[in-house]
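Sharing a structure with you now.
Here the complex is missing a single protein chain, while all its other protein chains stay put.
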Amino acid sequence: MVKTPKPKELTENLLEKPNLLRGDQPKQSWMETPVEFKPGTYCHAAKPKVLEGLGFPNPREWQPGDDDWQLPDGWEETILKGFQERLKKFRSFKLYMDICVRCGACADKCHFFLGSGDPKNMPVLRAELVRSIYRGEFKTAGKILGSIAGGRKMTIGVLKEWFMYFHQCTQCRRCSVFCPYGIDTAEITMMAREMMSLVGANINWIMEPVSNCNRTGNHLGLQPHAFVSSIRSLCEDIEEITGVSIDVPFNKKGAEILFITPSADAFAMPGIYTMMGYLLLFKHIGLDYTMSTYASEGGNFGSFTNNETMKMLNAKMYAEAKRLGVKWILGGECGHMWRVVHQYMDTMNGPADFLELPKSPITGTVFSNAASTKMVHIAEFTADLIKHGKLKLDPSRNDHWHTTWHDSCNTARGMGLLEEPRYVLQNVVNKFHEMPENTIREQTFCCGSGTGLNTDEFMEVRMKGGLPRANAVKYVMEKHDVNLLSCVCAIDRATLSSLVQYWVPGMEVSGLHELVGNALVFEGEKWPRAMDLREDEPYDYEEPEEEPEAEAPAEATEEGGEGDV
Amino acid sequence: MGDSQKLLGFMGQNASALKKLWYESVLATYPPETAQLLRSKKDQFSNPVGYTLKTMIEEVVEGFLAEAEVQELAAAFHPLIRIKAVQGFSPAEAVSSVLKLKHAVRELLAAKASSGSGSDVLEELDPVIDELMCSCFNLYVDCRQKLSEIKEEELKRNFYMLLKKADLVEDKNTG
Partner (left out) sequence: MSMLVSLIAVFGLVAVSYMMELVGLHTVLGIIIPYTAVLVFLGGFTYRIIDWARSPVPFKIPTTCGQQESLSWIKHNKLESPSTTGQVMARMFLEVFFFRSLFRNTKTDATEGPRLLYTSDKFLWLGGIVFHWTFLVIVLRHFRLFVEPVPGFVHLLESVDGFIQLTLPTFYMTDMVIVLVVTYLFIRRVVIPQVKYISLAADFFPLLLILAIALTGILMRYILKVNIVGVKELVHGLFALSPVIPDNLGSTAYIFYIHLFLVSSLLVYFPFSKLMHMGGVFMSPTRNLPNDSRKHRHINPWNDPNIKPHSYEAYEDDFRKVMKSVGLPLEKDVDGEEEGEK
């Protein structure tokens, strides 16, 4: 025990293997630190067939882990030309290349940095990956002085770095909230992804849905009959559970309202319960609406690729609204769909002069905030219904849920939809607790899987990126017994489910309108009923013995009978 | 934890020094830029990793002093291991957080060589560390296993209605 080797040396020997996360060479500047593609840390490359179908450049069989990316000759030129073109087209891009003072305020605001600890995930450094090329290729000082002036040349190493780190940014805009100049890394990520797609450095999880949406109208590439039968099958479930029979109109000309929601709500768990919620709501108020199989995807993975593709996919919404002759469009719960609808759609595909000023047929409320796009968010629509007392709600039907609210990045920081969903939520549930202040509203943490990164091969990075979100969820679970994380985003519904499985076992994820659907009280409905929309959550009918007067509304008396489960 | 009077005494006397030493040595597994962030931001929510690390160290050292069961000590390690399991650390790197406790104790002992009771302390510490190592190793593997399960389940959820149609999933699935 007297002369053992120094304990530190022991560990150093044991852990000799170099790792990006280990500060092996603290002296090395970031420009000299190459990227390392390990399974779990990158998304698969886009398949050649998909790129070909869309007319994207350089389709080929390859993977990011390959040494040779099979780039076309002169690809550097292509990128640089694309770079200059974008500087001329986007003031945001040009300005954000120039004015960053590297104060570091954004450094610790990124969920990917907080979760991974990789310095290149600091928003400022992520942007510097591109700025260094800007300085090194286009600026006199950078061309002459090179790295002293913070410049470098476009090389394959840089492209690989871009590929890795611009696919570790979910364009959540949290950094932009804290930046004194509002520099938005999302803008830079969009540009970097556009430039990468000029030389065929795309990921499949984005490009395949784009291709599918374009032809069939939805991400999964499901044909019209599959879409219809899936929703019809959901209607059967609804009838079985609630006794309410619903017939969903599809592609119906002359309907008042066109309803568009992400296709995940038609196919995926737990989105389908949200879909059931919408359908119950529409039935409840007798809305004259239609869904479309042609525009059956609210989500827009084009917005994760380039602005042209975003425009092309988005154009279906207005095209279909025009064809069907509806008065206005109602949009379902989706994050990036609403970023596109709110900030891009009218500019790209407007003016929607064939539509009318949106007006709720039930309450008569005019949605003047959507006077030009003519598209209303369903949380706005439902909040208005509730405010006018048009819904018969029994929040106690959600008493098995103790909820908290996740603000989705896009609706929070790209739209400002904060209070509407909260108002709806608090009217359909009795138990609600906010997460800590610095993790919600405009400071909300991303799910870690947005912008087309929600693929399974990327799970490890997604878990890292989602850690700050999960951490706050865990806190309210432990402190307040919260068991349901509710949100208005389809990607959230899909990916937060996985996230909490890892970090916060026992937590469930739901959309807002699933809870609305649970709480809606219908004439002649099946009651007492044993289940909520998920079928596996039994109501506790033993309770009423202890006087149900708590805060149960009028129809609580009906609960008197013993329910058989 | 049985008879561990020497260890207890030593830890009791050196608790804060031990925490600090151990804390810094785990921080050193991150790049300095990151370590500084983990160190300086004290908010639980804007710095989840740093907070988890700090909490773990508190709980483990305090656990030792309160003569907690090894399982309880291991449980205190778990949040950190869960993080390291997805941060690109190898199993060895991840569970080395346990080893670093031992090294911190040794370093402190070496600094106080005069007391002469070093070997007793280490003798009492070794079996605990061994068990903690095993437990953390198990957890690391569990976490990785969990990741594959999550991938599988996510695929099933994403295609739920299709699988249901093809009778490939149970009708009532627990999300």
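Every chain is named by a letter (A and B) in the order it is written, and numbering of its residues begins at 1.
By definition in this document, contacts are C-beta pairs under 8 Å (C-beta built on N, C-alpha and C of every residue); 3 or more make two chains touch, one makes a residue touch a chain.
In this text, all values refer to a predicted model and were calculated from it rather than measured experimentally.
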Handout entry: Candidates A:K387, A:H400, A:H433 or A:R529 - the one touching the absent chain
Key = A:K387
Problem - Per the touch definition above, residue among A:K160, A:R193, A:K283 or A:R413 touching the missing chain - result: A:R413
Fill in the blank from the handout: Touching the hidden chain, out of A:T261, A:T365, A:N454 or A:S497, is A:T365
Practice task
Since one chain isn't shown, list which residues of chain A touch it in the complete complex.
Solution key: 26, 29-30, 87-96, 98-105, 107-108, 119, 122, 124-125, 128, 141, 148-150, 173, 176-184, 187, 214-217, 223-225, 228-229, 250-253, 293-294, 307-308, 311-316, 319-320, 323, 341-344, 346-348, 350-351, 365, 367-373, 375, 380, 383-384, 387, 412-420, 423, 436-438, 441-443
Fill in the blank from the handout: Listed in rising order, the chain B residues that touch the chain left out are 32-37, 39-46, 51, 54-55, 58
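We adopt the following convention: only the chains that are shown with their structure count from here on.
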Problem - chain A-chain B separation of Cα centroids, rounded to whole Å - result: 32
Handout entry: Contact footprint of chain B on chain A as seen in their complex
Key = 1, 4, 7-8, 10-11, 14-15, 17, 19-23, 26, 38, 41, 107-109, 113-119, 122, 220, 222, 226, 229-230, 233-234, 264, 266-270, 272, 436, 438-439, 456-457, 459-461, 463-464, 467-468, 471-472, 475, 494-495, 497-498, 501-503, 508-509, 534-536
Problem - chain B residues within the chain A interface of the complex - result: 25, 28-35, 37-38, 41, 43-49, 51, 82-83, 86-90, 92-93, 96, 99-100, 102-103, 106-107, 118-119, 122, 143, 146-147, 149-151, 153-162, 164-165, 172-175
